[in-house]
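A protein chain is absent from this complex, but the other protein chains hold their places.
Chain IDs A and B follow the sequence of writing; residue 1 opens each chain.
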Amino acid sequence: MKEDLSKTIEGSFHIVGGDFIRAGEASTALKKQLIDLGIEEETIRKVSIATFEAEMNIIIYATAGIIRYTITPEEITIIAEDMGPGIEDIELAMQEGYSTAPDWVREMGWGAGMGLPNMKKNSDIFRIESVVGEGTTVEMVIRRKKDDHSRNSREA
Amino acid sequence: MTIAEIAERLNLTPVTGEEYLHREVSDGYVSDLLSDVMANAKKDCIWITLQTHENTVAVAVLKEIAAVVIVNGRKPSDVTIEKATEQKVPILLTSRTAFEIAGMLYQLLHAEEIQS
Partner (left out) sequence: MTVGEIKEALNATVVHMSVPEHSEILCACATDLMSEVLYYTRNNSVLITGLTKQQAIRTAHIADIRVVVFTRGKEPDAQTLELSKEKGITLLITPYSMFTACGILYEKGLRCCPE
């Protein structure tokens, strides 16, 4: 059970819009890093899901984007910033089941209007800012719950 | 078994096409991919899905599907309801999951088969 978390760890991933072949690779890489750091299972699950949804949104809607992460002993922050069409009505976009995704995205198993609700559900702090025609930035903070160490013993 | 009987047994709430619930149901089909339903769903089946999009109505009409059951407490949009009403497609709602509704409907249809 190694915890090399005395200092802040930072990193980022560049995401290319429309790249369905590599979709999920950034989140998978982040998940692996969190497992290697020995972070508790429930926190990893939340961060992985929230990041995966953010990554998919960039791939589906934007031209390009960047996902930055900061890991501290207390919390994990994910900032996903994209160059995309922006969101006209954020309140509407936050509703479960609301989506503007085209049919081909639906046929890939995405675009059913659960992405943003899923990000919010898994975050302790969730912020979203969007400018139509410019892009969207989502900031998610997941606080660590260190009493759960169940992953360390069984996940590789 | 008719749509009405199934709706009663599984506690489904009809939102459109209530006048067509006497239709006989042949089978069930679970899918959230329209292309898959287009390719594989059989006539007179109940289509179990999470999709609330208006295009589901067109698929249901083309494939002569008996009724669409939308699961997980999802609500169809106004456009979907409008199109379903116009196209005489019964839509029924439930808060249960696709797995559960499929499991329960399978048992209902199966029990009927054994009896007859």
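A few comments on the model shown:
By our rule, a contact is a pair of C-beta atoms (placed from the backbone, for glycine too) under 8 Å apart; a residue touches a chain by one contact, two chains touch by 3 or more.
If you're wondering where the values come from, they're calculated on a predicted model, not measured in any experiment.
Touch with the chain omitted from the figure is made, among B:L21, B:V89 or B:A102, by B:A102. Where chain A meets the omitted chain, the residues involved are 20-21, 23-24, 27-28, 31, 41, 45, 48-49, 52-53, 56, 108-110, 112-115, 117-118, 121, 156. Counting over the whole complex, chain B has residues 27-33, 36, 40, 48, 50, 72, 96-100, 102-107, 110 touching the chain that is not drawn.
Throughout what follows, only the chains that are shown with their structure count from here on.
Touching chain A in their complex are the following residues of chain B: 32-35, 50-53, 55, 74-75. Considering their complex, residues 96-97, 99, 103, 106-107, 109, 112 of chain A touch chain B.
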